[in-house]
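There's a structure below that I have some questions on.
All protein chains but one are shown at their positions in the complex.
Chain IDs A and B follow the sequence of writing; residue 1 opens each chain.
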Amino acid sequence: MNPSITSLLQQAVPLQAYLLLSAVLFTLGVIGFLVKRNLITVFMSIELMLNAVNLSFVTFAHQWHAVKGQIFVFFVMMVAAAEAAVGLAIIIAVFRARATLAVDRIDLMKL
Amino acid sequence: MTILQFFLWSLLKVVVVTVVMLLGVAYTVLLERKLVGRIQNRWGPNRVGPFGLLQPLVDGAKSFMKEDLIPAGVYRPLYLLAPILALGCALISIGVVPFGEPKIGPGGLDLFEISNVNIGLLVILGITSFGVYGIALAGWSSNNKYSLLGSLRSSAQLVSYELALGLSLVGVVMQTGSFNLRTIVEKQAEKGIATWNIFGGMQFLAFFIYLMAAFAETNRSPFDLPEAESELTGGYHTEYSSMKFAMFFMAEYANMINVGCVATLLFLGGWTSPLGNLIPPPQNIFVHALMPIFWFVAKVFAFLCLYVWVRGTLPRFRYDQLMQFGWRVLLPLAILNIVGTSLWLAYR
Partner (left out) sequence: MHVILFVVFAGFCLGGAINLLLQSHPINSALSLIVVMSSLAVLYLLLGAEFLAAAQMIVYAGAIMVLFTFVVMLLNAGREERTLGSRAAGIIGFPAVVALLAVLATVLLRTRDLGTAALSQGITSTEELSTVLFTKLLLPFEVTSVLILIAILGAVALARHGNGDSGGNQERTEAK
């Protein structure tokens, strides 16, 4: 086979690439949180940020050959599951009360 | 083995397994029609070819030829994506299923498994949980209330029973100490039927839970509420016609085969013979290679027959009964099974 292809196949990826990806994903999550006007999409942006942080945890766990980094991700997943259940229940309750999901319209503490 | 050879072998395996799987799906449909026919005291399809054996091919051709209707009110991208997603998820998970002795091909190649993954069981569970989207999106994008009701029912049912399904497998995993499907089968190989997980491993409760949850996961009777014809006019695929409908149909039967494969691997000793190592392995290399496949296919076939038998026998559950059964019976039983198995492992 062509030697350049073989070398490409065996080349390793620097961990900075993973960390950069994680940083960019986190930033996109923050932008989504600021820009999006739909309550559900805002919530999804938060999940995106959590995922970005998870990626950097896994990367560091790989770098230090440490299992605890991965376990932290495991805990983040469990908390995210709990958060999604409660958050979406709140969204359903808000929608029942206001009949809208636009974040600008939901600006009163009481009905 | 060079990378190129590896790719070519993998491609060959993928093509062969996919073709066999699709044929299996087609003939499972025929098997079901024939068996249900006999259960209801009629013949079933018997006009096309000897014993109606060519019926699936003709049905497939019919689906291809039919006009492809897309209703005006649908949300097009998702409407088109949904059947692909459903069928794709149903066909992928066969990729980690081992169905023959390891390392039998040239150069120690695993000829009878597309890829040997350390977390094979988890991969299958993950892909299964992904299959929900096909059904959910189909119902939502169809813009039809029956479709939406069917898909809401279905996603709730799938997610609920996935829990019981996953927990029922934990007992087997604890006994084996591995998620690798090959390791799980090899642990059961020694004395044949006596060491199968369902008997020797004391996992018959788990097998029962798995069976019930699998019926629900594949939307099969008695849990076929998502497509209950008499109340929902077909459920999530009401608005689908011709090949797109056929894709949902194939996905359902492919899922049945997948579930049968997992049951075979985890509870029924996979490709090993029921007599285990009591009989010496045959001398002929071809017989030696093909016997395991025979046992594997026979076990999956028996499982499929069980499916059809249940469909021909039991009436449909009511929706609240379904949820009650899943959450109040199967889930506690599955947890009980885990506790029991761990106690047995600890004080054995």
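General remarks:
Definition applied: a residue touches a chain if its C-beta (ideal position, glycine included) is under 8 Å from a C-beta of that chain, and two chains touch if they have at least 3 such contacts.
Since this is a predicted model, take the numbers as computed values, not measurements.
Seen across the whole complex, the unshown chain contacts chain A at 8-21, 23-25, 27-32, 34-38, 40-41, 43-45, 47-48, 51, 54-55, 58-59, 61-63, 65, 67-68, 70-71, 73-75, 77-86, 88-93, 95-96, 101-102, 104.
Those residues of chain B that touch the chain absent from the view are 3, 78, 118-119, 122-123, 125-127, 129-130, 132-133, 136-137, 139-140, 148, 151-152, 155-156, 159-160, 162-163, 166, 177, 179, 323, 327.
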